[in-house]
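Left out: one protein chain. Kept in place: all the others.
Our next item is chain A:
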């Protein structure tokens, strides 16, 4: 008998201690952040927390919201492809009484139902960075034209290579992702070749990560040592590709290009590791989004359609007939530091 009693009391005391410790920590956190009922709330739901692109987006949204006197609640999925997490985030934001929600959808069709519910509840919904399918599922989209960005990357690579016969490697992001497909297809168009062209030596999946970019590039080089043009989905993948090219002693013979405009990527262009990158503007997407919500809260006016937040080719070796900025400009305007 005594044993059981001991167990029960030990247990409940421990539970009580645990609860009060948790209560304390949560209470402290809540005290700092409790919302007042009058504030206009703007929600931001990014794909993940950790990608510097989304970190920049969040910082810019926070700064702009503060300027405009709005309260920003930022949420994110846990990983690329966490549709459930993003849907739950939007549900929570509707419950919180958000006036507008800015979302970078994980995939173009996963969010449609919850976006519809949000709009029916009178919430302004703007897609940032990635368009939905159909695009008019949201009120408006503020994003890089990723196909156009891909075209710029491909066009530069082709022009910069002159008449050299190209052997192309594709370092893709996550297969099937909307942004990835646009950039991939854009590159091929800009390069002037079609999917399945014999000059494409192979493709690898990088998930936009440096380590996987390196492994993918190593394998593709083992398969075909003649590769002399490399498409990369983003700058981390390009950094991985560069490391592989270097270990094969091929870093100076290969046209390595990318997209993103992160500060690390621009520095890689400056150092000659990457020939050119296409800069996009996450802070512009975010602050334009917050402005739109502020407008909507004040006047009921909603934006509509696709708003291209622009992209610029960054390189120190410009080619004729293609507009570009140098890395000095790039370092002033990059994101992620």
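We adopt the following convention: contacts are C-beta pairs under 8 Å (C-beta built on N, C-alpha and C of every residue); 3 or more make two chains touch, one makes a residue touch a chain; residues count from 1.
Following the convention adopted for this analysis, contacts and distances are computed from a predicted model.
Participant: Would you kindly match the missing chain to its UniProt protein name, picking from "Probable glycine dehydrogenase (decarboxylating) subunit 1", "Putative TIM-barrel fold metal-dependent hydrolase", "Nitrite reductase large subunit NirB" or "Fructose transport system permease protein"?
Facilitator: So, among "Probable glycine dehydrogenase (decarboxylating) subunit 1", "Putative TIM-barrel fold metal-dependent hydrolase", "Nitrite reductase large subunit NirB" or "Fructose transport system permease protein", the name matching the hidden chain's UniProt entry is "Fructose transport system permease protein".
Participant: Touch as defined at the start, partner being the missing chain; which of A:122, A:175 or A:310 qualifies?
Facilitator: Only one of A:122, A:175 or A:310 touches the chain omitted from view, namely A:175.
Participant: Could you tell me which of A:84, A:136 or A:226 touches the chain that is not displayed?
Facilitator: Only one of A:84, A:136 or A:226 touches the chain omitted from view, namely A:84.
Participant: Touching the hidden chain in the full complex, which residues of chain A are there? Just list them.
Facilitator: Within chain A, the residues touching the omitted chain are 1, 3-8, 10-12, 14-15, 18-19, 21-23, 25-27, 29-30, 32-35, 37, 41, 49, 71, 73-76, 78-84, 87-89, 91-97, 106-107, 109-110, 112-113, 133, 174-177.
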